[in-house]
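What you see is the complex with one protein chain gone and the rest in place.
The block that comes next holds chain A.
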Amino acid sequence: MSILAVLTEDLLVRVNSRIEDGADRRSWRLVCKEFLRVDSLTRKSLRVLRSEFIFSLLRRFPNVDALDLSACPRVDDGMLTLLLARGAASTTASLRWNLRSLNLSRATNGMSFKGLALIASACSQLEKLDVSYNCRLGDREAAAISGIEGLKELRLDKCLEVTDVGLVKIAVGCQKLEKLSLKWCMEISDLGVNLLSVKCWSLKFLDISYLKVTNESLCSIASLPKLEGLTMVGCPLVNDSGLEFLSRGHSLKEIDISRCEGVSSSGLVSLIRAHCNLMRIIAGYLPELSAALLDSLKLLKNLTTLIINGTQVSETVLQTISSNCKSLIEIGLSKCIGVTNVGILQLVSSHQKLKVLDLTCCGSVTDAAVCAVADSCSSLVRLKLEACYMVTEKGLERLASSCLLLEEVDLTDCSGINDSGLECLSRCSRLVSLKLGLCFTISDKGLSYIAANCSELCELDLYRCTGIGDETLAALSNGCKKLKKLNISYCIEITDRGMKSLGSLGELVDLEMRGLHNVTGVGLAAFAAMSKRLADLDLKHCENIDDSGFWALACYSHNLRQINLSNCNISDVTLCMVMGNLTRLQEAKLVHLANITVEGFELALRACCVRIKKVKMVSELRLLLSSEILEILHAKGCIIRWD
């Protein structure tokens, strides 16, 4: 009797739609064939890791409407042709009809206007396109994108060769555009933004960060009738008068003016007075917070996020914020000068609903403040206390007893933290991310508590925690099965035994293990053989790992996407094997490899030149490598960084 007799397919579909975690979905698929089929039918988004599997995947998941190709080693016109051209595989017909979202971020140079034109003609339903970080994407490609009439969201971050001409083509062609990001498109000027404001009336969110636009652009942006969110981080030529122009515009909900040198409190005041519905204000690195500004916060009844990093505050300032803002959920005071216990006390006393608090580098904060936070804000989810060195286990104890919803805690460089503090913290069983870098006073004992109780932990940072050894790793491999990202750099007590136990962390994707002198090839090989999902590995300065370890990497770590082998003792042949056999490898740092000859580098680079996107090498090699290989790499769009 199959399960469908009990639970109809509709019910199964509903249940399946609530499963988000990748591991959970995998276990769903393993239950039985009906469950597998339900999963296949309901799957809407697909993130492809290798291009050769696209067709089989599309056959299995016919209802996919969001395709993410950013992780594919090589996305070019040819692949897009195969994917979308008429007369190609049978699966493309449904893809052409269904595709709503396409992610082509960080594709190689092989993608040009021809591929994009094909997308425009084939995918009539496309609404969301991400072509960010394609440095050679220019006006011709923008012209091709402008052919996608129904486009609503477009990301052009760091498409360095797009100029005003390309932007205007998109503005005229994609009239329904709602979200546009032009971050780092340095060629864009006022002319382009002006015309964008004239043509794209549906724009709701616009990101013009780092562009060299002036107040003129803000004047035009103010005329956009539906604008809700504007991000303009680091715009050097904008000042308070520009913000005054913005005041005339449609009511904004979100504004980010961090690091704009010309902007001061008065500009922000005029903005606040005009836009009473503001929900999120991110204004980092203002020169100072004037009384007028603090006073104007009273007008914002809906303000939920206030981030004022890097500025001068005082107890009065924090008190004023506390009394004027009643509904804050997120407060950012990272790197602010003048944050004291009293200030924090006054700030949090009226904000019971606070969820996110960032006190990075607020060195004067002590346990008293942490206790105050714990007492007031029981809904706290994210707390950042990096470099608050006076915080000790007393604060953590109070924190853990009342803030049980905590998911992210950052205690980097908090030298006051010790094992008993960790024992207290471990009571927060919902912890997902824990950063304990540079905490020299913690040891295996403290971590064992964390490992035992925090089973949801996905990210753990133990950078330079010299007290940590193999036992921690053993404990983690038993208790934190969901661990995806781990940093054990310079935890020199760790040996091969610990590495072997790490292998049983089936979900581990990102491992940074710099400077582990006691780990040899044996340990690495044991780890590599079992760790199937590993995508990012940093082995810098692991000088005692010999070829057997790297050989195992080449043999088993098929999902490796980024590797740092700097200062390692790898040999010519092994390097060639690593670079050649790991078909997903896209970024490699190969600085100061003492045993590799120039020929060895040549060979290794040729082995991977088709798919490698970023390589870092010593600058001396620039003259020693053949011009041939450098030309090939350049032609394939690979970026070489010379150290």
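As a working rule, a residue touches a chain if its C-beta (ideal position, glycine included) is under 8 Å from a C-beta of that chain, and two chains touch if they have at least 3 such contacts; residues count from 1.
Assume contacts and distances are computed from a predicted model.
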Listed names "C2H2-type domain-containing protein", "GPI-anchor transamidase component GPAA1", "ER membrane protein complex subunit 4" or "Hemoglobin, beta adult 2", with the criterion being the UniProt name of the chain not displayed: "C2H2-type domain-containing protein"
Among A:R43, A:R106 or A:R140, residue touching the chain not depicted: A:R140
Option touching the unshown chain, where A:V38, A:C542, A:I563 or A:A607 are the choices: A:A607
Hidden partner chain, touching residue among A:V165, A:C276 or A:I640: A:V165
Touch residues of chain A, complete complex, unshown partner: 48-53, 55-57, 74, 76-79, 81-82, 85, 87-90, 109-110, 112-115, 138-140, 143, 146, 164-165, 168-169, 172-173, 191-192, 194-195, 198-199, 525-526, 529-530, 532-533, 548, 551-552, 554-556, 558-559, 577, 580-581, 583, 603, 606-611, 628, 631-632, 635-636
